[in-house]
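Data first, discussion second: the structure below is written as structure tokens.
Only a single protein chain was left out; the remaining protein chains are all shown in position.
As written, the chain order gives the labels A, B, C and D, with residue 1 at the start of each chain.
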Amino acid sequence: MTRETLFNAVLGLGLFAFPLWAWWAEEPFMITLSTRVVILALAGVGLNLALGLGGLVSLGHAAFFGIGGYAMGILASHAQSYTPLMEFPFVIEGTKSMPVIWLVAVVASALAALVIGALSLRTSGVYFIMITLAFGQMLFYFAISWPAYGGEDGLSIYVRNSFPGLNTLDPIQFFLICYAILGAVLLLSARLAASPFGLALNAARQTSERVETVGIRPYRLRLTVFVISGMITGLAGALFADLNRFVSPSMLSWQTSGEIMVFVILGGVARLFGPVAGALLFILLEHVLGGLSEYWHIYLGLLLLGVVLFARGGVIGTLAGQGGKHG
Amino acid sequence: EPVKVGMITTLSGGGAGLGVAIRDGFMLALKQSGTTDVEVVVEDDQQKPDVAVQLADKMIQSDKVDILTGIVWSNLAMAVAPAATAQGKIYLSPNAGPSALAGKGCHPYYFNVAWQNDNLHEAAGAYANSAGLKNSFILAPNYPAGHDALAGYKRMYKGDLAGELLTKLGQTDYASELAQIRASGADSVFFFLPGGMGISFLKQYADSGIGLPLVGPAFSFDQDILQAVGDAALGVHNTSQWNKDLDNPANAAFVAAFLAEYGRLPSLYASQGYDTANLLLSAMAKADISDKDAFLAALRAADFDSVRGKFSFGPNQHPIQDIYVRQVVKEGDIYTNKLVGVALEDHSDVYAAECEM
Amino acid sequence: MAEPILSVTKINKSFGALKASIDVSLDLRVGEIHALIGPNGAGKSTLIKQIAGGLQPDSGTVRFLGRDVTALDTVQRAQMGLGRTFQISALAMEDSVLQNVMLGALGASGRPFRFLRPVLKDKALRETAETALARVGLSEQALMRTSDLSHGQRRQLEVAVALTMRPRAFVMDEPMAGLGTSGSQRLTRFLDELRHEAPILLVEHDMDAVFALADRISVLVYGSVIATGTVDEIRAHPEVRRAYLGEEE
Amino acid sequence: MSLLSLTNVSAFYGPSQALFKVSLRVAEGQVVALMGRNGMGKTTTVKTIFRMLPVAGGELLFDGHDLRRLASHRAAKLGLGLVPEGRRCFPNLTVEENLIAAARPGHWDFKRVAQLFPRLEERRSQSAASLSGGEQQMLAIGRALMTNPRLLVLDEATEGLAPIVRQEIWKAIGTLKHESGLAILVIDKSLKELARIADEAVVLQRGETVWHGPMADVGNGVAEQYLGV
């Protein structure tokens, strides 16, 4: 077992054990906080596929995060008010069932990622960063000025959605749902990275000319990973909205994109557990420093700076050694 | 047993000024009362709704607070208040008053100690009538509170509209809008542009030489902001439920104490924070927090000396109060407001009718 | 005689005022090594790009395996079996040497969109890859990071990647560049055998190699083919001596 | 006294050692050939001289200055000129800009370089990225000359050049040596040309100096043993 796998295992188990402890100790907020880490990590895992594996630095992943969130918000708000989502040409009812919401969130994000990706992938490098930002901003402003679903105020859902057989209102059960999803997605992304697809994509990131000359289209590889990535982040968005029982355009803002990216970089780009470590560290800092001083952002900034300057390859890169990390 | 209060407010970033004012006002009232029965947890929401929600969760689940308060912005209030009241926590709004929470979404645990969002704009409309303005150009940012602002103004205003614009949220340059105002033949301009947007607009308006009378809600003429606007704001009429020269003993004491404590004049937001704390204290004097019904009844009675004078709650637990017209003046080196009249008396809001409580 | 595997006919290409290919025609037949030589900037790499895809000729046609491929892109031509090496190494530098050759094998397999099975456990791909490495003499370096290879080793890897594709024809842009004397000699021997698997269009400035290998040589000067012929014919060609070879030997 | 001297220089790439006590000397006006098969550490040696790679041990002197203490640009300013392996022209600059970027006053200026390589004059305002491989090589040499060095280091400087140009370059190097007394450290695969021009030779194998001596002696078995010829 390499140091990285060991570290990943500790991280994964710790993230599981802590909320269990909190449950036992009756500290429900600690469970909520862990759930938040898990969900944001999930969003990061989504981005990390595009960013780490595909080299696609997307500053527009808030779009998918928000689409997932709004999928939950819109469906649940209709269910909450007993009004159908759509009456023509056929009736679509809202729903409060998580699996259905997830499905809608994932499909909607996939479609959005397909369109955004297909157009954005014409560019590369910094241009790609900016064009994805542009699409994200379009959705953001659209959501803000679209009155039907609350505009800037967003949508509140009073009761968390349901999952068959579980009581989602119980923090620990909701945590377990999210944790299971994160686990499944991590497994998927590990598989993906080691697969033929992963190999080709990884090569395309470094030299797309080479990939073409062996008869593989980099564009298709990239579009595929972008869509998968968007789907995962979209799913995370739906969960996040459920965690907060609330969705608003701020989920679509570029700051959100930036924050998801910060998780990834902080934890270690292209590291399987990078986003998990990053989200954990960030939320932890936010939680601990937030109460410390009115000017706690200064300390947060200094700590982040310390990580970039002295911990190359993010948290995991530093703790687990260099192998595997690019850049 | 002390009452635990969770204050979620904006203490970092561009909107921090408002949160700081609310907090300072609130704390001042507690300090003056000398009570040891209130324990306050203050946290920074960074003006992000999801952070506010997380903080609310923390305060409810971990700090076990009885009462939440402090939120500055409507969208954050919308994120926190319904969920909090649904969990049986009392929410006292020291600033935002979105219509959704005043009408259908009203709740016995939700109290607004400031105003319903439309109020000051309605007052501006009423003032425009009384000032004989006949052809207003109106503008606000394109988001729910902005829509409410224009709707509120139009509800009371009886003249014609020379033009109506929704600007971009966070916009900093208004040259294009100013050109349209100039060309519109308006006789006055009503604007609602909170925070930095208002400062930018006012400076640019003054520099454009358009010179038409301006009307607006108090937000852009707040004590803490006026110093940044400077001469550009001089003489502008604005509407507010409070001003530092309101003639009542509670207010005089508040202004003096605030100045002594923090070394600056209190702002509108500070007055609201102060009132919120005093409302809470008045309820605590009458009932114990463990007796929810009695405590809510005590809050509803609003038996405290508001710095704005008359104050009571309507059926939707939003204020019924007078709204005044103020004018920006310079006192020595300091830009401030002076009262020049009353725009609306004993005003409540139109959404109260929809509230079934 | 059978139709050549690869042929270009009357290709023209300009960059602004600069004419990089002028009515270029040449072909590549079964079992041969056709060397393309010419002064620096004559348009050899430009021609290779037009043959391999990636650069569209202004006019003229490229035929490969009996098909007009002028309108096809790099990927399609590669899928048809055109193997190419670059003048300046294009390799996935952060990956291992093995992964680079695996990529070639994967491309040749035509099924890169497989998501779940680890690629390194794919026996067939791995075998193709390891064979190719062995053939260029890089077996020992298989697990090294490509960026840790020396310049010469990278050139060898370039060739190995092309080999994994089992192409029907090779186009190689200066494969010897950067190889030391011994390396060049080895690669020369290697190409000599390789021609029986698939013919090679070889751009090279290493005259020892060219003269040792080429069945035919075409000389490109200022975008035009000024001569095509056997080694001896070209060696003796006065124009070629003047424009390219100089007083060598 | 030698202009450049390396004594027992060791260097690492991360954890792996690439140079083991390499020693070599280049005297004023002397041409020294650095030889060895692929991957034996020639370029690595060059990198230590130009401070692109830290020296782990040993001594590194140029004209009496301890190079180990100097930043890359200071070392270069002492009079070290580099034609790096793989050309490394600045692709986003035009030919002319590539040359100007490096220029330091002295014998070599744009005009002289253009005389040496007329092709560069023709391509003057074309971006280096779009140059042919050989043209880039000429540019890299021209650029090194523009710094007016006292010691020129040529790492595979004739790679990818047409025979006729290569002859030109060898001729030019000869002229540089004889007329301007330039010291040269040269890495090249053409033994024949090296034999013609170099005074001394140093042979590296797996990062170690395994042989050094007069160039003339390389023929006697050294080439067979270490260079695989």
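As a working rule, a residue touches a chain if its C-beta (ideal position, glycine included) is under 8 Å from a C-beta of that chain, and two chains touch if they have at least 3 such contacts.
By definition in this document, contacts and distances are computed from a predicted model.
The listed choices are "Molybdenum transport system permease", "Phosphoribosylformylglycinamidine synthase subunit PurQ", "NADH-quinone oxidoreductase subunit D" or "Amino acid/amide ABC transporter membrane protein 1, HAAT family"; the UniProt protein name belonging to the chain that is not shown reads "Amino acid/amide ABC transporter membrane protein 1, HAAT family". By the touch rule given at the top, the unshown chain touches A, B, D in the complete complex.
Only one of B:Pro108, B:Gly195 or B:Pro213 touches the chain withheld from this view, namely B:Gly195.
For the chain missing from the display, the contacting residue among B:Thr85, B:Asn142 or B:Thr239 is B:Asn142, taking the whole complex into account. For the options B:Ser33, B:Gln227 or B:Gln327, the residue in contact with the chain missing from this view is B:Gln227. Looking at D:Asp63, D:Glu97 or D:Glu168, the residue that reaches the missing chain in the full complex is D:Glu97.
When the full complex is taken into account, the listed residue touching the unshown chain is A:Leu119, out of A:Ala9, A:Ile92, A:Leu119 or A:Ala184.
In the complete complex, the hidden chain is touched by one of D:Ser132, D:Thr147 or D:Thr209, namely D:Thr147.
Listed for subunit B, the residues touching the missing chain in the whole complex are 12-17, 20, 142, 147, 164-170, 172-173, 175-177, 179-180, 182-183, 195-200, 203-204, 207-209, 224-225, 227-232.
Counting over the whole complex, subunit A has residues 51, 57, 119-120, 122-124, 126-127, 130-131, 133-135, 137-138, 141-142, 144-147, 254, 258, 261-262, 265-266, 269, 295-298, 300-305, 307-309, 312, 327 touching the chain that is not drawn. Panel shows subunit D; residues 50-52, 71-74, 76-77, 80, 82, 84, 88, 90-93, 97-98, 100-104, 127, 143-144, 147 of it touch the chain omitted from the view.
Following the convention adopted for this analysis, only the chains that are shown with their structure count from here on.
Note on connectivity: the fewest chain-to-chain touch steps from subunit A to subunit B number 1. Ranked by separation of Cα centres from subunit C, the top chain is B.
Each chain gets a centre from the mean of its Cα atoms; for subunit A and subunit D, those two points are 50 Å apart.
Our note on geometry: subunit A versus subunit C, Cα centroid distance of 44 Å, whole angstroms.
Centroid to centroid, with C-alpha atoms defining each point, subunit B and subunit C lie 74 Å apart. Two chains count as a pair here when they touch; such pairs are A-B, A-C, C-D.
Those residues of subunit A whose C-beta lies close enough to touch subunit C in the complex are 191-192, 194-200, 202-203, 206-207, 209-217, 220-221, 224, 326. Within the complex formed with subunit C, the residues of subunit D that make contact are 13, 16, 36-40, 43, 85-86, 119, 123, 130-135, 137-138, 156, 159-167, 189, 191, 227-229.
The part of subunit C that touches subunit A in the complex is made up of residues 52-54, 73-76, 78-79, 83-84, 86, 90-95, 99-100, 102-104, 106-120, 122, 125, 161, 164-165.
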